[in-house]
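With one protein chain held back, the other chains of the complex are shown just where they sit.
Then we have chain A:
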Amino acid sequence: MDFSLSKKHLMAQSLFRSFAENEVKPLAQEVDETEEFPKATVEKMAKSGFLGIPVPKEYGGQGCDPLTYVMCVEELAKVCGTTAVIVSAHTSLCIDPIMTYGTEEQKQKYVPDLASGRKLGAFGLTEPGAGTDAQGQQTKAVLDGDEWVLNGSKCFITNGKQADVYIIIAVTGIVEKRGRKMKEISAFIVEKGTPGFSFGTKEKKMGIRGSSTYELIFTDCRIPKENLLGQQGKGFNIAMHTLDGGRIGIAAQALGLAEGALETTIKYVKERKQFGRSIAQFQNTQFQLADMATKVEAAKMLVYRAAMAKATQKTYSVEAAMAKLYAAEVAMEVTTKAVQLHGGYGYIREYDVERMMRDAKITEIYEGTSEVQRMVISGNILK
């Protein structure tokens, strides 16, 4: 049991931190205000190798462990929730399933471009009628000769329209299971630009406003037979296992948001004076900050532990669920308190904390709501 970061990790962390401070932070407010996808930042991150951190070097990645990747998302989230989720969705939800389930041909074809950041990735599972109940898929894929024909739509897809490669979950048939009719669900790799694949609504969101959240539309979209990812009928397991990893990424994003809000608040309460002294000298401020710092530290341990579990264990659903659940709720609480400690200024968009509070809320919802995480955890406890 060792709680100190290795030299390598410390070096990586300081690299992420200086990138976040110099390249991301100055744009964070503008990205939020304009709701524009930070394309230039993504290109810079690609150059720095941030888009393939846990990918083996032979596939064009950095060959680092999951913890290094988690620290990257965390450092980005400290200054900009949007930038953090771009990296997380791309790495955890698109590259990871191809690396885990793809054939050698698929890996060779897609991963080097993704890991180098020449291409961006996304993941399409959610539909209007299938959110938490992911089995409620309506999108269909039918094999016609040597092509799959996709029909349906996906909603709330992070990196939508910006991404070039999409993991799409669809129904490929009906199977009998213990006398009950069940949908047979499979996973596919679909490239942007395929005829019949278009984009619908761009969602206007409360937070992570620069993140490109789109509806995907498939109208007789034909993809090659070999774009089936993993085995036919295993799509649901692929999606769930992919989300286990993605949850660690979101947990890191939540952790970063909480840390960023805490750091900003510590600086502010030392400067701000009322009643002739800094508000840091009031015991209420001190105790609030003590609670916030303790919770952030606890969340950090859970998030780092989940990252280590991904590196060393076959399954890490519970570790990921606990990390995401706790970090997201801490992020919501800490950012809300950060706004309070800033007083009226905290409610003004010129200050960063209100943005952090808006960004934090989504971490309790996407890649499985807090309620889903509780289902996963309790299901495991009560086995």
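In the analysis below, contacts are C-beta pairs under 8 Å (C-beta built on N, C-alpha and C of every residue); 3 or more make two chains touch, one makes a residue touch a chain; residues count from 1.
Just so it is clear, contacts and distances are computed from a predicted model.
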UniProt protein name of the chain not shown, from "Multisubunit sodium/proton antiporter, MrpB subunit", "Phenylacetate-CoA oxygenase subunit PaaB", "Electron transfer flavoprotein subunit alpha/FixB family protein" or "Cytochrome bd-I ubiquinol oxidase subunit 1 apoprotein": "Electron transfer flavoprotein subunit alpha/FixB family protein"
Touching residue (missing chain; options A:P26, A:G129 or A:G379): A:G129
Of A:N151, A:T194 or A:Q232, the one touching the omitted chain in the full complex: A:N151
Among A:S14, A:Q108, A:Q135 or A:T201, residue touching the chain not depicted: A:T201
Touching the absent chain when the full complex is considered, from A:A20, A:V190, A:I217 or A:I248: A:I217
Sole residue of A:S48, A:T100 or A:Q138 that reaches the chain not shown, by the stated touch rule: A:Q138
Hidden partner chain, residues of chain A it touches: 127-129, 138, 140, 151, 153, 200-201, 215, 217
